[in-house]
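Yeah, one chain of the complex is gone here, protein chain that is, but the others are all in their spots.
Labels run A, B and C following the written order; every chain starts at residue 1.
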Amino acid sequence: MARRKKLAVWKFASCDGCQLSLLDCEDELLALAGEVEIAHFLEASSAVRGGPYDVSLVEGSITTPEDAERIQRVRRLSRRLVTIGACATAGGIQALRNFADVREFTSVVYATPDYISTLATSTPISSHVTVDFELHGCPVNKHQLLEVLSAFLNERRPAIPAYSVCVECKRRGNVCVMVAHGTPCLGPVTHAGCGALCPSYHRGCYGCFGPMESPNTVSLTREWLKLGADGRDTRRAFRTFHAAAEPFRAAGDSHG
Amino acid sequence: MAERRTIRTDFLARVEGEGAMRVVIRDRQVADIELRIYEPPRFFEAFLRGRSYLEAPDITARICGICPVAYQMSACHAMEDACGVTVDEPIRNLRRLLYCGEWIESHALHVFLLHAPDFLGYDGAPAMARDLPKVVEDGLALKKAGNEVMRVVGGREIHPINVRVGGFYRAPSRRELDALVEPLERAREIALETVRLTASLPMPELEFEHELLAVSSPGEYPIDQGRLASSGGLDFGPAEFQQHVVEEHVERSNALHATLDGGVYLTGPIARFNLAFDELSPLAREAAAEVGLAPPSRNPFRSIVIRSVEMVYACDEALRLLADYVEPERPYVDVPPRAGVGFGVTEAPRGALWHRYELADDGTILDAKIVPPTSQNQKAIEGDLYRFVERHVDLPDDELGLRCEQAIRNHDPCISCAAHFLEFRRTNR
Amino acid sequence: MKLLEQPALEGLLEALVERGFRLVGPTVADGAIVYDEIRSAADLPAGWTDEQDAGTYRLKRRDDDALFGYAVGPQSWKRLLHPPSVTLFRARRNGEAELEVLPEPEEEPRPVAFVGVRSCDLHAIAKLDRVFLGGRYVNPAYEARRGRVFVVAVNCGVAGGTCFCVSMGTGPRATFGYDVVLTELVEDGRRGYLADAGSERGAELLAGLAAREASAEEEAEGERIVERTAASMGRRLETAGLPELLARNRDHPRWDDVAERCLTCGNCTMVCPTCFCTTVEDVTDLTGVEAERRQVWDSCFTLDFSYLHGGGVRTTPKARYRQWLTHKLGTWHAQFGESGCVGCGRCITWCPARIDITEEAAALREDAR
Partner (left out) sequence: MAEPAVASPYLPEPFRIRRRRRETADTWTLELEPAAGGDVFAFEPGQFTMVYAFGAGEVPISISGDPGRRDRLVHTVRIAGATTRAICSLRRGGTLGIRGPYGTAWPVRRAEGGDLVIAAGGIGLAPLRPAIYAALARREAFDRVVLLYGSRSPDQLLYPGELERLRARSVDVHVTVDRADESWNGPVGVVTTLIERARFDPERATALVCGPEVMMRFTAAGLAAAGISTNRVFLSLERNMKCALGQCGRCQFGPVFVCGDGPVFPYAAVERLLTVPEL
């Protein structure tokens, strides 16, 4: 039998949710553990085996000088490096710090600042090293995570489309909340992957999978304003979980 | 020359987030104990400022992927408190149901995948599954049942999307909820089995002395709302939290340490169990009695049994809520914004989670403060380590190190939570 | 022609259920009239109507309790005949040498009655038939689904705000493709249904119902209702010479204008009852032993749609919108001998950016070459 491939899971600044998605694959977890050697996954096991690894899943963004170095090491040890989640692919919600106004935050000094070492920005993994595939989502969808894993293990292209949430929304048979309820929705500019969850719970998509392949944020913002949202609403909508992803960053900058 | 031993783990495994542990022993005396949190801070409280009060549940959920519901619930309560609104009974019940899902999921994760391997001598669940497949499969089935509840009520397992200030975006239909009954019944059976299993594990000896603090709500086991009560007789509302709990920033850590009226205290399953045992369901109490577990239970290693009892309770409670479910007429109540301060405290699987917000009249958040369970427990965890090492100083380094890690895991620390909050200061490097 | 009083309509549905049909028809859900499983006439949207315009849809109460007093909703029958996701086959491999292709087992063979199919949608179904049954290859899964359908059509009693079937010659009167067609008469709180058969089994079904012959007066009233609907179309589209006009105007400035508004979200293609394009997803299990090949709805608005190694063909939103509109109203003629649009207005209503195919076509015509 072929050698079992080695899988590693790494964490940078994040909430742990994307790694947890792997443990949330209750039905597949043991099969996965049989199929690959889980060589480094601290959340699941204290057994740590050295690299190189066939596939590394990286969660979290780079926010400290130490992590900026650590990701270089991870890259060197990994044949394929896949980032999982908004933090790793776009800097995550903590990238809101990138927009903080210098005067504002220097006045917000905590008790003993010397203990903290942090960078001024939260940046995606791809700003530091080459990434083989980026899986979107805050958090990632566990079915997509499995799909990416089996695609990489079987050397095929992951079936992870980059079109809008609307495509999934309509396939699912939802009634559009934007058209039928007048609820502002980010679905038209947001990357598919969640299966159009929010609209199926009667709420507008809030963009947690980041920008789709060709987002027209200007046109969507115009529609939001027609539905009664104001500039602050649209600005916040773009500036949350993917604030630093370029199309959303630009949209957040230009309104409000 | 003095004999000096240092026992350290640079990367704590099987906990949520990134932390390290260091124990220094000099002349057979504990010289220093440190649970270091090096998880980089993410500054949530800083960037909550200026956001809308309606965004807090979604934003704070991202503090922790393991207990997002806890964050959402505490945030909702705090916002509703600030705006002077209380939700109707059906909405409240739906929240409690969702919360039960998170308890089951989080406890099952911790008991089976993170903690049990310590007791049984494995480095993790994948290894354990090779020898004890049934145990791991059962654990995963339990976990899945919890996740199912979150998926149906919350929309997804991690960072649910259906929660809003005032209630939910959409109330699940009777039909959707009915589908949960069977898996939960099965989960309850597994949970009962789990109580027996965990009670039979070899328990290291240890006893703690610190005070216990838990949410208290008359007539029910503390989960989703209430005041705070302590084993020392304290009883206060969420608004008075800061008069009793003080956080200080310690050098070695990216997290804050808290004290209760100046003393070390513990929150979490052990505290809940000891303070609210009588409110457990009869089935959960029986399960505890069957294995000889009753308050006072002061061995932190037994927390794994207590968590199992709480899983029995959470399944029981979820099934009760499902049976009584009436689809609310509206899935949420309107919560018009107003200027003011609001507080919310709920029981995350690993302990009390407190939120405080100050709002402007249009609902803009002016100030936010969050105290997660792990920073409250940090001193207690170090206290446990201290006493444990003191008693077992003769163990070889390896063994002592493993046991110390196990002692830390007793409290299911969530380091992502603990490190969420520091204010932001730029060091331009 | 028969006249079914209210209870007889119930009887018609019951008779279908007795014959083993599952019923799918309009019902109110999530703020819209959708097509879903119904158990009886009680599930139909009694007393509801809709207000539709570009990018908006709102349910409204009617002042009577008509069952069919609205236009088409967000879904179409495409969903059932050409489902959003279909497994083409599964495959199993044993090392490199053995490949087993496993055909999909037959889908649920229970026959289904489509209740309340409008004329535009009958035309849309006919267009799908041409794609999946009338070309070089027959799609047997589609054919099987199609063969299981009993159609209860309804002549439209009201026109929607975005309807333009009159321009497309596809309504509002159902002229073919049904087993039974109904016209709803509502007068003084009394409801009745003119019913006519379009097939033998339709006639057989009607014969078994407690219904009387319709009076000449009632038939005339039915005529007037359909004429009124035809006269109150929410939109119109000039179709004369359109395919040629579009072929000549592939560089019209209007394409840039609409591209600035278009979200490339694909909603228009998803709701269109005739848009049939798909992609395929290949997935394997973790062990790499089982594979599945799934055909799923796709859209000419996605980048992948025209992807060729070395760069997609239609990368700009302009090219993608142009492809869509030009196909619908122009090149469909060359491919299938007719227009690809049935004037149902769904793409107008359900476009979040309120883009209106009739308005775009008119603008293209305005300074056309």
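We take it that contacts are C-beta pairs under 8 Å (C-beta built on N, C-alpha and C of every residue); 3 or more make two chains touch, one makes a residue touch a chain.
The shown structure was predicted, so the numbers you read here are calculated from the model rather than taken from an experiment.
Novice: By the document's own contact criterion, which visible chains does the hidden chain reach in the full complex?
Specialist: Per the touch rule above, the missing chain touches A, C.
Novice: May I ask which residue of C:Trp48, C:Phe276 or C:Trp350 touches the chain that does not appear here?
Specialist: Answer from the full complex: C:Phe276 touches the omitted chain.
Novice: Of the listed residues C:Cys300, C:Leu325, C:Val342 or C:Leu364, which contacts the missing chain in the full complex?
Specialist: Answering carefully, the residue with contact to the hidden chain is C:Cys300.
Novice: Residue by residue, what part of subunit A touches the chain that was omitted?
Specialist: 154-157
Novice: Touching the absent chain: which residues on subunit C qualify?
Specialist: 88-89, 91, 93, 96-101, 103, 106, 109, 111, 131-132, 135-141, 143-144, 147-148, 247, 250-251, 276-280, 282-284, 288, 291, 293, 295, 298, 300, 304-310, 313-316, 318-319, 323, 327, 330-331, 334-335
Note that only the chains that are shown with their structure count from here on.
Novice: Just the number, please: Cα centre separation of subunit B and subunit C in whole Å.
Specialist: Chain centres of subunit B and subunit C, defined by C-alpha means, are spaced 51 Å apart.
Novice: Hey, how far is the Cα centre of subunit A from the one of subunit C, in Å?
Specialist: 36
Novice: I'd like to verify one number: the distance from the centre of subunit A to the centre of subunit B, where each centre is the average of its C-alpha atoms, in whole angstrom.
Specialist: 25
Novice: Could you tell me which residues belong to subunit B and also touch two or more other chains?
Specialist: Residue numbers touching two or more other chains: none in subunit B.
Novice: Please set out, as single numbers or ranges, the residues of subunit A touching at least two other chains.
Specialist: In subunit A, the residues touching two or more other chains are 202.
Novice: Could you list, by residue number, the parts of subunit B that touch subunit A in their complex?
Specialist: 11-18, 39-44, 46-47, 51-52, 55, 58-59, 62-66, 68, 109, 113, 117, 123-127, 129, 133, 136-137, 140-141, 143-144, 147, 155-159, 161-162, 164, 168-170, 248-254, 405, 416, 422-429
Novice: What part of subunit A is in contact with subunit B in the complex they form?
Specialist: Against subunit B, subunit A makes touches at 11-21, 23-24, 26-27, 29-30, 33, 38, 41-48, 63-65, 67, 92-94, 96-97, 100, 102, 105-106, 108-113, 115-120, 122, 138-139, 142, 194, 197-198, 200-203, 206, 208, 236, 240-241.
Novice: Using the touch rule from the top, collect the residues of subunit A that touch subunit C in their complex.
Specialist: Per the touch definition, subunit A meets subunit C at residues 28, 31-32, 35-36, 146-147, 149-151, 153-154, 156, 159, 161-164, 166-167, 170-176, 178-182, 185, 187-189, 202, 213-216, 218-220, 222-223.
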